[in-house]
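Left out: one protein chain. Kept in place: all the others.
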Amino acid sequence: MGKGDILVPGTANGASTLRRFPFAVAMILLVAFLLLVGCGGGGGGGGQGGGEDPIRIGVILPYSGVYAQLGQDITDGMNLYFEEQGMEIAGRSVELIQEDTEANPQVGVEAARTLIERDEVEIITGTVSSAVAYGVIDLISQDQIPFVISNATGNDVTRRGIPYVFRTSASSWQVSYPMGGWLVDNGVQNVYVSAPDYAAGQEQAGGFKEGLAAAGGNLVDEAYPPLGNSDYSTYLTNISQASPQAEWSFYAGTDAVSFVRQYAEAGLKESVPLYGSGYMVEADTIEGQGDAAVGIRTGLFYASGLDNPENTAFIENFQSQFDRDPSTYAVQGYDAAWLIGEALKATEGDTDPDALVEAMEGVEFQSPRGPLSLDENHNPIQNIYIREAREQNGRIENVVIDTIENVQDPGA
Amino acid sequence: MATQAESGRKTQSFVSVHAGTIAVLAGALLLAIVPLVGSRYYVSVFTQILILSIFALSLGFLMGFPKLISLGHAAFFGVGAYAAGIFATRVDPNVVLTLGVALALSLLLALVIGVLSLRSTGIYFLMITLALAQLVYVASQQWESLTGGTNGLVGIPRPELFGLLRFDRTTFFYLVLLLAVLSYLLFRTLVRSPFGRILIGIGSNEQRMRAIGYSPRSYKLTAFVVAGAVAGLSGALWAHFNGIVTPEDLHWSHSAEALIMVIAGGAGTLIGPMLGAALIWLLESALQSYTDRSTMITGIVFILFVFFARNGIAGIAQSAWERVRR
Partner (left out) sequence: MSEIQTLATHMLNGLAYGFLLFILAAGLSLIFGMMDVINLSHGSFYLVGGFLGVGLVDDLGNWWLALAVSVGIVAVLGLIAEISLLRPMYNRDHLDQILLTFGLALIIEDASEWLFGTTIQSMSYPRLFSETVEVFGVVIPSYRLIVIFVGLLLAGALYLLLERTRIGSIIRAGVSDREMVSALGFNITAIFGGVFVCGLALAGFAGFIGTPILGVYSGLDFEILILTLIVVVVGGLGSLTGALWASLLIGLTQILGQAYFPSFASLIIYLVMAVVLLVRPQGLFQRRYA
């Protein structure tokens, strides 16, 4: 068969048909199997246990791709809470059904729809990406299913004031705004800002610039590399040329590792101190960043070094259960599970959406992050800690050097 | 070596001449029962697969007959989706209008991209369609006031019909089913028309067709534009179904997915790409609920296809059919 031939069926002579036939059978069996598992998966849930149905909670998080570590941390945080409860709340067993969202909003929405339609979940929680969250909010508003967001920081997620939407992480604004004022208070006036060019990057940078301007600071210049950029040399050269007093950045995951490493390698860390949003230097990135992270100061609502009894117990339990250190993401997951679990206790296992929403509004937290309550949009009111990455106990940890108390998102 | 088109020309029994159409109509009848017997989850699954199969069909037409291997087909899908989504949220969710706007805009885009890219052939054509489509992708990210940027366009309603009917899950499924069958019939008619014969001729030997006096470029452009418009239609349905459009829908990886659907389904046929869409959906979405290694399994299945099922699902079906007849 030459190159130019049309690729069409119908070339089968006897021998190749024979060779192909078992494969055809195999393929039909495979497709049948896939159809079976693909469509029939929901049926399995009903059989277990006597008495009442389990409470089905849908978890939509990235379990593959760049943010898989975040998804795993949040899930483990949730599991920690539910296992403390013996996987049972108000006499009903709890079943967590996980679906992978990758980093793609379409996949995320499909995952949420599958959970709602196939598994008939009563509560949905998760989403690392804000784009996924926005898509899912449309779905759950139609079906009136409470949605507890355990990571996505898009400002509008809660500012829209949708009654079924709760959040146990923070808004982008909340994480970044306080640092603007804090820098000016500490004598840093002229700041260069950079963040990846996508919604969360723009929002985080926007919050910081707002805080900086409100305190009378000065924005030297700003740069927005594409999301998923791997070589930052150009941007670093520009920063170096502008010679600001400090650099403030927001990057997450892979981008955060690349940026922080290259920042240190370019020799900039000594001449232009690096500050940023806390997600830039977190448990998922520190290993890759190594020594390059040391000395960077970031703002976030949690730090592993926080000294309070809830945090001490949390870290100890998490370590004994999962054999590794918890991250901020694990705290977000733990608090999301707490919110769901305590509300279910209050409703005595009733999953009626409106009853659940009312119960969630009344939940009191005992969070490893310190004081935590929800505002009228169901977004947390919480402390923002200024943390410095330091090498101690043979590893790099975020140490709290200052606290900005009870930061609340300004709302719509 | 006998091509399908040639075997179509030979006088054969009614069944073998119209095998594809019969299969599609039978499949459509079977699917029409789904909402009556299956749960709403099944309805959603098949709606999704059908929309993707329209998308794959439009690319399959390009790849199978005039032999245009494009890696930018998602641009038309995405532009159709954005057009329908923006029109439905800002102006009117009337299905005739949203689909019409989507068709018109993706047709226009296909015209522009086609004019620019059809000077290149082979891998160069593949890469220039990729480049132009990626430019549209970046535009969809950056034009935030219109598209919602990287967060995507959300809140797209299911369409309605002149105030007579507001589509719900089930009626929307039937709409998609109808459009899938119509798309198939459209391409089938095209392929069997004199126009289609010329396209097939261009696909197998462009020089010869030029020598006979045809102008391959205008024929290829027409085919490209029709395929682009139908891809835009599938994008519009996708927007209504999912309620969200994001730049990811225009990304080259979405084009690559369509390309793979066509090859795995069987390029050179029309029914193959539609079945390919179902296979890829099963491998990518359904399998994922059950194993972390779904990507690896998908890769292995592709390699097995290349070695043991040279002409994709359509090839398997055909050889099975020939075996049954003997």
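Each chain gets a letter, A and B, in the order it is written, and its residues are counted from 1.
In this section, a contact is a pair of C-beta atoms (placed from the backbone, for glycine too) under 8 Å apart; a residue touches a chain by one contact, two chains touch by 3 or more.
The shown structure was predicted, so the numbers you read here are calculated from the model rather than taken from an experiment.
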item	value
Hidden-chain contact residue, picked from the options B:Ala56, B:Ile260 or B:Leu275	B:Ile260
Contact with the hidden chain (one of A:Ser230, A:Thr312, A:Ser373 or A:Asn406)	A:Ser230
Residue among B:Ala26, B:Leu165, B:Leu182 or B:Val306 touching the omitted chain	B:Val306
Absent chain, residues of subunit B that touch it	63, 69, 116-117, 119-124, 127-128, 130-132, 134-135, 138, 141-142, 252-253, 256, 259-260, 263-264, 267, 293, 295-296, 298-303, 305-307, 310
Absent chain, residues of subunit A that touch it	1-3, 5, 7, 64-69, 197, 223-226, 228-231, 233-235, 237-238, 240-241, 253-254, 257-258, 261-262, 265-267, 284-285, 287-290
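Heads up, the rule we're going with is that only the chains that are shown with their structure count from here on.
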item	value
Where subunit A and subunit B are represented by their mean Cα positions, the distance between them in whole Å	34
Complex contact set, residues of subunit A against subunit B	1, 4-12, 16-17, 19-21, 23-24, 27, 30-31, 34-35, 37-39, 41-42, 63-64, 99-100, 104-107, 109-110, 113-114, 117-118, 130-131, 134-135, 137-139, 154, 197-199, 227
Residue ranges of subunit B in contact with subunit A within the complex	1-5, 7, 38-42, 44-45, 48, 64, 67, 141, 149-152, 154-155, 200, 203-205, 242-244, 246, 248-249, 266-269, 272, 279, 282-283, 285-290, 292, 295, 301, 304, 308-311, 313-320, 322-323
